[in-house]
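With one protein chain held back, the other chains of the complex are shown just where they sit.
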């Protein structure tokens, strides 16, 4: 008794029309203030109804509107602007260092500055972030010494990681910044473990996990959601949807889902889509998720809609696979411009102060770079001693490494 | 500017009250016929609204009701009853063989017979199933020789797998039954790959992936859903929720989700919860999913709600972790009893025919076992030659294996 | 001293570790309420509560991944992988994360975790309940790898592993959980209560990682082995009459090179025995090391007796397993080479 046969089967192979993408590649753009703010303990089913909406606070005129508008005074906002501008200037300086041949590799976060900067300020300094390589904003907004970051990037004698890691793979336990792995997604489930540990100990610290939308296809993403859902771990699960994973557009990882927020609902984890280029929205959504975690209400997933404005890394040439004018056509604008306009609208900012801040920030970065550069770089041969590579493989040097070190030195 | 601290954090560690579980451990039990049947191409959002409902056809009185009732004539239904009874008798005989010390290990599917038996009949014989160890019904309903299955379980000279695999780890390409792996979940993504291959070739065959609810926590489950969603592969994604994964109840893998069907919606994959002990519902839902795949409408996820009535395997002692009377209290009854009652209600069956069929099936199994047993078993030392273990490691025997084989023999 | 099975010794080590240090947490599949499919964690949840010992979803990647995160927080997770054959989904978290975390962060974060798993065949487990994957860990810098062969060692080494500040892979040959199996599968099982290494002191003690144990002194040939094969080698020595010095390596990385080299220099002959497949097994490293460091003392090639380079078969496991006859034959060959 065989059942009917069908037509020839076909596969949908995503083939986004690169170079001639539609004008608005980002679907479901809510107006600022449109989306309501759920209670912290609102039923996940009801929150799920908003999974195609977008938490937005800043409108096109620079006003902060709607229930998500966080209570941040002008000082805080100016601090946020400064954080973001510092990150951007930092990136620009190190890209220049790359062009100057001082470093072998760099990854910028151009256009995505609001997300890490605002979340860092919305959380506590003793919380732990498990970042990817595009959250330098966490360190900068967290007050980590910029010279030290540059020393890491230059792999010079003052690099705290002793030249072991690629540029941008920072680590700072003290600043709540988990050591970056080159292997995508591994940190996501580790963050859940850290949050579980905090809760097992009756501590108050929460964890924040970071991942790119492309890397959410990795298996560790699943493990993280399973454990977060089962144990209701106090963790924020960030997905930075910057539209690209090297050369593949975000729909390769998203598949048929409407949004990455959907992934959370597969586990009854409340999930919000948030305008990642809106400093106020980022702050408010991060705060909401953190409060949920702190109130023992479990994990929250946050999809940040943003755009990778630059190349994937200095090894990448995006002209081959993406339209030149994508950033111009991106409907969510630039995070720095938008916060600056808001500050101006509320009378807390003007062009002069902007110019002064830019000068200050650029000087800060220039000075920092000058200092870091004075310690040399891997290219100039000013690194930690090569024999330090044997340290920290284990807590204490085992005999075979002692022998190998001797052999290397001899 | 540090943000407020919270109370001491807590973790939710699922600790179901074993031994004193609530009377009805299975939530969201729809009445038979209650759930509507969506069009094959109905929007996934609308289907999602039914994710807490249960596709049921057979009511408590044994009538087939509602839109899901498949058009199966009495012959087909009697065949289904026979399939399930054969599986049950098969399992019983081999459990006895285990007690008799003829085999080292066995896994039964008591209480879950309807799922594999009905799905096998709802699909075509050239479709490919990627099963776990509890889908012996696929082979039996598919007409695979029972003696051969027993030869595999006995690992005797006629075992087609030459004693290489544990009992029950069958393989038959010809019968659309992919080689069973001992490693959970690996087959799930392979099924998606097989389905993709079929579609890449413009073929008409579809794949069916099988997994236990416990194993859905494994990472390969995620990979399968990502690829199935992205490429819209013609695959059925079965999750057999039999309430237990060895000693852990289904909520360990499910986490905070209401149902396993939820997982599909995280990927916009239409997902149904189905009464797995209702032969007609299983048939109808499988058919629906198969038609979707054949019509190039993509993957469908099916959560089968059932109960692992027996122990996990012959190595397991469930009395330590589960209540004795769980099967009695299980709200979905027994699949054989239910189909038998239905046949009786429609006037196509009676006690006499039932007794005759039971006798026939038992005799068939007894004869088959006698024949298989006559070929000996691993315990009696009647296996394929040990040197065959070197075959099939590679397509042709490489030199080092030739040498090792000589050494073993010499 | 009480007699314990290896299972009881492992349980005891867990309990003592959890008692002494409340950052020790124990979890894995079926590990909590049920106490593990081999019962190695039985009673821990009842005694220490479900916040110290708990069940997990079936996700080895998740188990090790959250353990790394917990270790970074400051806990000392000791996790169970139900069978070593199922460790591969966690391999990335072990190799790329646990093993390198201290190094890549220059000591800023560390991963003091213990990953226990039953290994080896001899229980008719077929290809997915029989593997001995130690060589897949010994190649990875940053990991320590331990294989135990008896209850006394198991307790002392597990306590040392849990207290160690680095990630430790802790392999438990399931065939010796209940007795010192010597490879004669057709003979009655000897329980640990009849073996001196089944006598396990109460309370806390550790056996330092990196120290081999001379299981049997001898002059004819040095046998380097570990796990179940220690007992098989013992039987082979007795049955062949060859005066083998059997070294139970206990820790593969870091390796006790001194004990090995001293013995081989004395005997001039060396046999390496393990259950894992031969090619690129840990025996290769042992063979290479021995001939690098004792070349001029060797009177015969270092010889390996290992599992064949095939998947572990179900029905033919005793043809696969390097039992006492094969080991004795190799001993004779090495003696006459």
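We call the chains A, B and C, going by the order they appear; numbering starts again at 1 in every chain.
As a convention for this text, a residue touches a chain if its C-beta (ideal position, glycine included) is under 8 Å from a C-beta of that chain, and two chains touch if they have at least 3 such contacts.
Only a predicted model underlies this, so the values are computations on that prediction, with no experimental measurement involved.
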**Report entry** Chains shown that the absent chain touches, full complex
**Finding:** A, B, C
Requested in this report: Have a look at A:218, A:303 or A:334 and name the one touching the chain we're not showing.
Outcome: A:218
Query - Candidate in contact with the missing chain, chosen from C:18, C:81, C:146 or C:253 - result: C:253
Report summary line: Only one of C:41, C:119, C:138 or C:178 touches the unshown chain, namely C:138
Query - Option touching the unshown chain, where B:178, B:210, B:260 or B:349 are the choices - result: B:178
Query raised in the report: Of C:96, C:211 or C:319, which residue touches the hidden chain?
Result: C:96
Report summary line: Hidden partner sits against chain A at residues 11, 13-15, 18, 104-105, 155, 159, 162-167, 169, 181-184, 214-215, 217-220, 245-248, 252-253, 255, 315-316, 320-321, 378, 383-384, 386, 388-390, 393, 400-401, 404, 408
Query raised in the report: Since one chain has been left out of the picture, which residues of chain B touch it in the full complex?
Result: 128, 130, 160-162, 164-165, 169, 171-173, 178-179, 181, 183, 186, 189-198, 200-201, 207, 219-220, 222-224, 226-227, 230, 391-395, 398-400
Query - Positions on chain C contacted by the hidden chain, ascending - result: 85, 88-89, 91-92, 95-96, 100, 103-104, 127-128, 135-136, 138-142, 253, 276-277, 279-285, 287-289, 291-293, 295, 298, 300-304, 309-311
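Here, only the chains that are shown with their structure count from here on.
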Query - Most distant chain from chain B, judged by the mean position of its C-alpha atoms - result: A
**Report entry** Cα-centroid distance, chain B relative to chain C, in whole angstrom
**Finding:** 36
Query raised in the report: Residue numbers in chain B touching 2 or more other chains?
Result: 11, 13-14, 217, 219-220, 252-253, 255
Query - Residues of chain C engaged with two or more neighbouring chains - result: 51, 56-57, 59, 61-62, 89
